[in-house]
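With one protein chain held back, the other chains of the complex are shown just where they sit.
And now, chain A:
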Amino acid sequence: MAKVSKIRKSKKRSKVAGSSSKKPPVVYDDEQEEDVCGAEEDVSSEEDDGEDERKRQKLLEAIGALGGKRKHALAERSEAAVHMSEFSMTADDEADLSDLIGTIEKTPAATAQTKKHLKNLQRSKNTVECPLSKQENERIQRDVAFQKAALEVSRWQSIITQNQRAEQLVFPLNQEPSGPKPIEQVVMGWEARTPLEKEIFSLLAANKQPILDAVLTPAEEASVKAMDLEQVKIRRAERQKARALQSYYEAKARRERKIKSKKYHKVQNKAKRKEFVKQFEELVKTDPAAALEELDKMERARMQERMSLKHQNSGKWAKSKAIMAKYDEGARKAMQQQLEVNKDLTQKLVTSLSKEEEEEGEGNTDMLPDFVNDAEFKQDSSNPWMRGRLSEDPTEMELKDTMDVTAEGASAVTKEAEEEEGSEAEGTEEDALLREFDSRRKQRQDQESDTSAVIVNDGDDGVEEDQVTEDKVAEISDEEEEGLSEFTRMYRGIGKSLEKDAGSKDGSAELEEGLMRIRSVDDVDLLPQETPTEPQQAPTPQHQKSAEQQPSRSRKRKKGIELREVLTKETKVIKVPLAPTVTDSEEKLDQRVLIEEAFAGDDVISDFAREKRKREDEGKPKVIDLTLPGWGEWGGLGLKPSKRKRRRFRIRTEVPPPRKDQHLPSVIISEKRNSAITPHQVSSLPFPFENPAQFESSIRTPLGRTWNTERTVKKMTKPRVVTQLGAIIEPMADEQLLKGKKKVSARRRSRNTKTRTQPAK
């Protein structure tokens, strides 16, 4: 029993220990342990033997006593003492812990703490656990040692992965850098030998002059040490690039400044302005706050302009021009331009971006040109609710009338007609007929126009409207010419759009409704006015056409198996009586309907047939016309190459061998496969590549110097491992570890700087 329990215990422990490593069964030296346990068993049996022996001895003694002989009592010497000594105890008297503690309590030397400990000890009933066996102890030691070694070895991980990823490895690893050494190193080993040298050195020493002229100051040295070569290279490259860019820009600016053409500068300025406008518009969309700031800047510029006399006609140049202006057209123009600039700059910006300005803006609504609202109106013409505050304008009322007319269509017209009839009492019959015809025509026209567009300009009213708008446009353009700079216009645009947004928030639905455009016949149905449309006629002719084409084709290809026929033949449904099973037919039906709906547009079979036909057509012999007009005879407008010539240069490609899938209706066998080149082609994607495109691109890039510059070739054909002939390659040493760390940290640093610089861009 003892043995079994022991093993169990050990197993428990092994489970606890083995939880760290999982995969293969972790085995501990159980065999040895078992041996040990066996030994223990032996010991216990020995103990048993001893006990037997003692019993036997007792028995013998008892027998001896029976014999009448007197038993000799052992002489025991004892002395009277206050305390009993623990050494004179025999096995018969049991010593309790309390007895021992009793003595301690009386001794004053024992501290309170030890007394407390002892009391606690007395209270606890648990036995002390026996120490671990030697095997277990060793196992723990091994485990600890292994963990330590593994940790120690893991510090090479980074350098190993680094080497695995490296494009090139150069061995031996610890090669001394080539190139000149610092002079101190060279001088260090040198000694003064000749008497002259000695004398000089003694003199130098006496005057406390530095014997070695330091090439680098300590600070420089430190910086050199701190900077890695690669880092220095990177930094230098960056600086070079910056310098080059600066020089480019400078050169460009210089070149542009030199250009005297006014037109060029005008164009340039215009382009710049356009660019700015575009940017500003984007800014308005993306970041209104920034846009506001920009506006503020504009405002400030305006203020400054107003304060200064820069573009006024009080300057020296302006005065001189003013004198010239009487005689010189150019001078007049120049002055005008300058004044225009002034006007532009000093013009008040009307926007609703800033609240204060908004209030002002409400007061100055008439500053906004009419066309703004006009355009709006045009858009929302179908929706009377969206017309805004300008709807009371007389022009618009007119327009509204026209709209009503168009909307109500024929009925209104007929009413009018009736009224006319009523007023005129008896018109001629012809007149009535003509009117009827007219109304019908109008009706038809209305229908047509409804399908094509929302706004209909009918008759004279329409013409008037056109004229009105044209006039307005002309006005606006005039205004523009007068001196609206693009900026101000743009601000207006922004203000307008913002106003619009604010207004449309309530009735966005109506707006959407209003913006609906009719594109197809089907959309007409969605319109509020129900216009009777012809039943869909457009698709039907196509069907008919295809139906017509079918028989002709089949006539052509009678010999082969008709693909379409085979594939589209209806399957024979064999009805088998089945035991009624419990089904939720509704759900199934639903599913089927769902699938049908999902694949409603797909006609897989006809698609396949079409594709196959396409392939077949591709393979058919073709006629290539290689005639060149004017080659060998006169050519020109209205002249055609002669018939003979055309016949001569018309080439007919050879008839290919019959297709392999000729008699296979449901198969397409590609004829493109060339058996001559297949052994040279890769059939499956090789291992490190993830997709064919990747592999193909790796093949596509040429390596040779026919296609690449010398430097690129050198870079691309760099061997992965470089060894030196006759140089012993030592195993990796600890210095490499340090070097690797430095490299990694440098790279990290450079990456950090990169990430820091990126947002600045």
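Everything below uses one rule, namely that a contact is a pair of C-beta atoms (placed from the backbone, for glycine too) under 8 Å apart; a residue touches a chain by one contact, two chains touch by 3 or more; residues count from 1.
Assume contacts and distances are computed from a predicted model.
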Protein that the absent chain corresponds to, by UniProt name, given "Calcineurin B homologous protein 1", "ALA-interacting subunit", "DDB1- and CUL4-associated factor 13" or "TITAN-like protein": "DDB1- and CUL4-associated factor 13"
Absent-chain contact - pick from A:Leu59, A:Leu132 or A:Ala149: A:Ala149
Of A:Trp317, A:Trp631 or A:Trp707, the residue in touch with the unshown chain: A:Trp707
Interface residues of chain A (partner: the chain not displayed): 17-18, 21-29, 32, 138-139, 141-143, 145-146, 148-150, 152-154, 156, 160, 163, 169, 171, 679-683, 686, 695, 698-700, 702-704, 706-709, 713-714, 716-719, 721, 723-733
